[in-house]
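Have a look at the structure below, then the notes.
Every protein chain except one is present and positioned as in the full complex.
Each chain carries a letter (A, B, C, D and E) given by its place in the written order, and its residues are counted from 1.
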Amino acid sequence: MKEQAPALIIAIPLLISFINIPVGLLRRSLCYPLTIIATFSCLYLSFIIADTVINSGNISYRLGGWEPPWGIEYAIDHLNAYMLIIVSLVSFVVSVYSKKSIEKELAREKIIYFYTIYLLLVAGLLGILATGDLFNLFVFLEIASLAGYALVAIGDKRAPLATFNYIIMGTIGACFYLLGVGYLYIVTGSLNIADLTKLLPPLYHSRVVLVAFAFFIVGVAIKIALFPLHTWLPDAYTHAPSTVSAFVAATMTKVGAYAMIRIMFTVFEPSFSLETLPTTEILGWVASAAMMFGCIMALAQNDLKRMLAYILVAEVGYIVMGVSVGNREGFTGSVLHILNDSFMMVSLFLITGAIMYKEGHRNINNLFSLHKKMPITMGCFIIAAISMVGVPPTAGFFSKWYLILGAIDAQKWFFVAFLLLSSLMVAVAFFRIIQSTFFKPSENHNAHEEPLRDEVPFSMLLPIVVITVSLLIIGFLSGQIIDSLIQHTVPKGF
Amino acid sequence: MDTMDFIIGKYNYWIYIVLMMIGFYAMIAKNNFAKKIVGMNIFQTAIILFFISTASKTGGATIPIIKSEHLAAGAQAITAPQYLNPLPHVLMLTAIVVMVSTFGVALAVLMMLYRKYRTLEEDEIMAILKMEKD
Amino acid sequence: MIWQLDILILLIVVICAIASITVKDILSSALLLGAYSFLMCLLWTGMGAVDVAFTEAAVGAGISTAFFIGAVFHMTRRTKD
Amino acid sequence: MINRYENVVIETVSRLLVPALQLFGLYVIAHGHGSPGGGFQGGCILAASFILMVIAYDIRVAKSHMSENLNTILCCLGVFIYGGIGLLCVILGGNFLDYSVLHKILPVDPVKARYMGILGVEIGVGMAVMAVMISIFLNIASRGEHEGHENSVSVSAGVSDRRNNE
Amino acid sequence: METITSITPIIIISTSLVATFLIFFTGDMSKNLREAWTILAAIIKFGFVMSMLPLILEGKIIEYTVISIVPGLTIQFKVDALGIFFAILASFLWIITSFYSIGYMRSLNEHAQTRYFCCFAIALSATMGVAMSGNMFTTFLFYEIITLCTYPLVAHKETPEALQGARRYIAYLLGTSIAFQLTAVFLTYSAVGTLDFSDKGLLNNARAAGISDLFLTITFVLYMAGITKAALMPFHSWLPAAMVAPTPVSALLHAVAVVKTGVFVVVKVVLHVFGVNLLTELGLGTALAYVASFTIIVASVIALKQNNLKARLAYSTVSQLSYVILGVALLTPSAIAGSIMHIVLHAFGKITLFFTAGAIYVAAHKTEISQLDGIGKKMPFTMAAFTLGSLSMIGIPPLGGFLSKWYIGIGALEAHQLPIIAVLVGSTILNACYFLPIVYAAFFKEAKHDEHHGHGHSRHGFEEAPAIMVIPLVLTAIGAVALFIAPSIFLDLARLVVTSVTGGN
Partner (left out) sequence: MKIIAFFATFITGFLLIYATVDMPDWGDPNSPPNAHVSPRYIEKVILETATPNIVTAVLADYRGYDTFGESVVIFTAGIICLMLLRRTSDD
């Protein structure tokens, strides 16, 4: 079991998704428990993998039994294990949440397909995270992307247009990535990441390698919606069903960020990624622009989900910023922020889904007295919002702490200013909502009768509460997370 | 004639670059969504052409299927220069599948779009959306 | 493979590609795309990638075109560019 | 408008072609080891034969040969065969997709077991690809209408009757 | 100096947190239960704080490290003389404020009282946290919690003006603390790699370690700009805006929790982060002293022009807070002692004044100063307390306020800053100008006939607010006097602080 865990963590959701449809055709109600089983076993296996990595070092799993450069290898180190836990945890939480929300938002016939594709998406993301082969990463990237397109497309009535743009942008990104793989292949003849790490250093002067690096970064930047290639994201995440936005927002960009970190610091050496090319400068400024742009656009939105989507654009900026400054603190901050941001995003999007479920809309200006109707949900909203702003002791503070220390260490004062300024703008954006939901009396003047308590069903409430409380817990555990996982992921030379 | 050699020696690459640029341009700039899909297809095919080009081997290498005379001579006698590099072919088989899957999904979404707006032109859809908003 | 033929096919491939994105009728565009795929497949056969060529013939020139034409029948052939 | 005589030609030709195509498809799948081809190409050819049937007759006739649910299940079954063989290898003590351990249940040596494993997954891929291609085509060509909904589709015209609507 | 590890700080903070939960879950069941929790928690908390006092007076330090989250970010409590000084003040006044707010909320029959008491309790917890924090991170953490949980208090009325004021409140406090204070914390950490307070100043050795003067100056300026709760001009305008809050909140905000936290953190930054030596070398103390002087004078002048009683009190607060900053910025032993004394003395005076403002509002529904003519006859106790409070503010000898001004004046002389003496004198005159007319009008002017107040009540006899409100304000007024007569505990603590930071002179 323990040795096979890397293969099973991807095989189980895939196999369950294959039997999901025949089972669903017999009895539709069985899809949900099957999905829960699949995501839970992923979660369990991800913990086993993390345990193995922490206690007995990196895992190398040979698929098909072939040794690495020839066969495909799963190379799992601390970063992979860490990301696997994040994705499987989020997928489990969201799948628990999904039942009622999906029943409300989708046609009944589509529920079977929804769960199948959801599992495929989970498997795709886990596959990206586990693999140690660049081309295999592309294949799983495509599984995840296709599933992502489909899940976005079943959203509200403007979803198809958003999806189409998403498909076009996503395909460009994937093709650029594939080109990058091809260019590395033509100069090294290998696709294995560990092998490439050994083969590449003598070739750093080669133009092919430079261009490959550029294509990788641009391709991944499209996938993680880095400004100015973010155009697909706000539309797509706004019009997707709430469950989907929650999952996709929390994991898709983070997995992309993982791919970026892998390429920049494992496939290439940090010295090449950050010094040979002006990556630090370009990515740093692009990330700053992303933070500013995301926050400013978030302030201008009236749609809660759209606002969150723009904040996500800004958060991607944080992660990229931390990577680009090129020192230990910044990198730690980035990796920690991947965790924190996915939890904050999933929490906020799930809460938005809960609001949608009860109120039927999500216009910020028309949400009145929600704290009386759904006190627990809105309490969670406040915690998540505070964490987003980065107020201690919530999780969001600690990653920002490292990010800013990293920027200070690198003497990038502008980045520090941008980080703080965007925190401020996020604060403004959230307090706008808190004010209108908590303190604005209802406009239809029957406010005298206290609105009745009307919480969402338990299966939706529980994930929200769990994930939000975990924001606080993660805050306190930051040190341990860094000690046991993140500090081993910092590339050598930092 | 070094330059000439250089250009002719890599003509496959030039063609692939041209095709890729055509596809890429169509994907970004075309107003019609169906044309964007066509561009997507051209783009992906161009990348496949590039990969296949990397597999080529001069000096008598043949298609990567072991010939029966080599089989008869014993499996140990087979050497790499006798056959083309199979790895890019394998990768591209997968890429073609990915391509056709993306194509199918894009078509499905395109049909959803057409059901909704009865047009495939981006600007017309935008105009409809604007009208909906007002 | 005879390199003159190779170059000729490559040229036709490029022409097909340009034509399929410029022609003002999506059905023609679909057919040109099919032709493009088929020529591509010839090219790959010439390069010795028989499996890929076979797949491209089955998928690119065959099934994809069928999909596209099937879709175009339910949509419009009209296009502005 | 397609007139009746042409239709007869088409029907007759496709009646001859479809079995030949299907046979060829199966051959391609089974003979992927020694000649170009494999599950993917074979699956496409099988799907093409079906698509030919749809074009020559009409969707309903085609669906009577292959109902949609059967098709969906086939497509799940195809990938499940692939994944199942992988999992079987795990159960038999090897790594995922390590076909050599199949010699424990097959009467062959490990190298030949790999050969058999390849055959097995090719069959799975072929099945899945055929089913998926058919499914995509049917959904695109019938605009996703359910069985029984397309009373408007005349028996003889099939997909081509759509041309009149344009 | 002896260090004792004790869990008491945690108990003190969790007392009111537990109370918060109890209030939250039982609040809707019974009013009495809810208020009982509040008062019980307040008294228990005060008891625990006082239990630490003997140890501190012996010169010991109580320390407790809760959790070290990541290197540099440790939640740690360290109770020294300065900390316990503030803790005693806040926990004592919380008891009184609790009684008062019960009276206020009940008389006005306010809505959302559960939320009110919950937030109140959290605010006090956080204030204790600031008082006892052992490093800058803990301080910042609780500082932010205070900001966040007082926001619902300020916005309590939920009217557009209240929301407007609350928005400005949160914007100033949260905005500057994230933009400036947090940056300053980052700079401090990146300079010396620790955030733990130390008696000689955390950054004391930074200069020797090669940190440039410019860097230190910028850090200092960022701290001062970031600790907006101290209402140093030009970051003061949140305070008058926050006057939309119910009066007990204003009393809490402007006498105890919020603004005093602000000046307390300033004192901490000056003494324990930068240290007396460093600031003297950099000359930043003098600069800060002049900014504070400017604030004192200008805020007093603005206060003169206010007609709304609470607004006048607010500007008076702005001005008085700067005394504390002024004192500590002079960096001489007497001035530091004076400024620390001023924290407590101003607290007693100002809380009395706000209590009276609230009592007047509850009893007579008056908010403007021009309406107060003759009110002294109806509400003699209230207005007597008001008089005592304002005299203390002005600094007339038998009252507490005199002491601190005296020490600060001596400190100014020690520092050879004669202009500061002029500022002190000038502001005393200004204080008198804006407080005494109220007292005069209340006692010696005839009440105007209030047409729309003709609900038949005889204008003879007393019309005091409920006893539960009057008693607290009388108590605090007496406290203001008592502190002049017997300031020994606070004075001793202040001396301890001075000794520790200046190295025993």
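To be clear about the criterion, contacts are C-beta pairs under 8 Å (C-beta built on N, C-alpha and C of every residue); 3 or more make two chains touch, one makes a residue touch a chain.
Predicted model only: the values in this text are computed from it and were never measured.
Visitor: For the full complex, which residue in D:25, D:94 or D:124 touches the chain that was left out?
Guide: D:124
Visitor: Which listed residue (D:52, D:75 or D:101) would be found touching the missing chain in the intact complex?
Guide: Answering carefully, the residue with contact to the hidden chain is D:75.
Visitor: Thinking of the whole complex, not just what is shown, which of A:26, A:107 or A:452 touches the missing chain?
Guide: Of the candidates A:26, A:107 or A:452, A:107 is in touch with the missing chain.
Visitor: Looking at B:34, B:48 or B:112, which residue reaches the missing chain?
Guide: B:112
Visitor: To test your reading of the contact rule: which positions on chain B touch the chain that is missing from view?
Guide: The list for chain B reads 6, 9-14, 17, 20-21, 24-25, 28-29, 53-59, 61, 64-66, 68, 71, 75-76, 78-83, 85-91, 93-94, 97-98, 100-102, 104-105, 108-109, 111-112.
Visitor: For chain D, which positions touch the chain that isn't shown here?
Guide: These residues touch the chain not displayed: 32-36, 38-40, 72, 75-76, 78-79, 82-83, 86, 96-97, 99, 111-112, 114-115, 117-118, 121-122, 124-125, 128-129, 131-133, 135-136, 139-140, 143-146, 149.
Visitor: Considering the whole complex rather than only what is displayed, give the residues of chain A touching the chain that is not shown.
Guide: Within chain A, the residues touching the omitted chain are 14, 18, 21, 63-64, 66, 69-72, 107-110, 113-114, 116-117, 120, 123-124, 127, 135-136, 139-140, 142-143, 146-147, 149-150, 153-154, 183, 185-191, 199, 206-208, 210-212, 214-215.
One rule holds in what follows: only the chains that are shown with their structure count from here on.
Visitor: Figure out the least number of contact steps between chain D and chain E, where 1 means they touch directly.
Guide: Minimum step count, chain D to chain E: 2.
Visitor: For the chain pair with the highest number of C-beta contact pairs, give its two chain identifiers.
Guide: Pair with the most C-beta pairs in contact: B-C.
Visitor: Which chain, with its centre taken as the mean C-alpha position, is closest to the global C-alpha centre?
Guide: A
Visitor: Need the most distant chain from chain B, centre defined as the mean of C-alpha atoms.
Guide: So the farthest one, by centre of C-alpha atoms, is E.
Visitor: I'd like the Å distance between the centres of chain B and chain C, where a centre is the mean of that chain's Cα atoms.
Guide: 11
Visitor: Using the average of all C-alpha atoms in each chain as its centre, how far is it in Å between chain A and chain B?
Guide: 29
Visitor: What are the residue numbers in chain D that touch two or more other chains?
Guide: 36, 40, 136, 140, 143
Visitor: What chain pairs are in touch here?
Guide: The list of touching pairs comes to A-B, A-D, A-E, B-C, B-D, C-D.
Visitor: Quick one: in the complex, what on chain D touches chain B?
Guide: Interface residues on chain D, with respect to chain B: 34-36, 40, 129, 136, 139-140, 143-144.
Visitor: Show me the residue ranges of chain D that touch chain A in the complex, using the header's touch definition.
Guide: 69, 72-73, 76-77, 79-80, 83-84, 86-87, 90, 94-100
Visitor: For the complex, give me every residue of chain D touching chain C.
Guide: These residues of chain D touch chain C: 36-38, 40-41, 44-45, 47-48, 51, 133, 136-137, 140-141, 143, 159, 162-163, 166.
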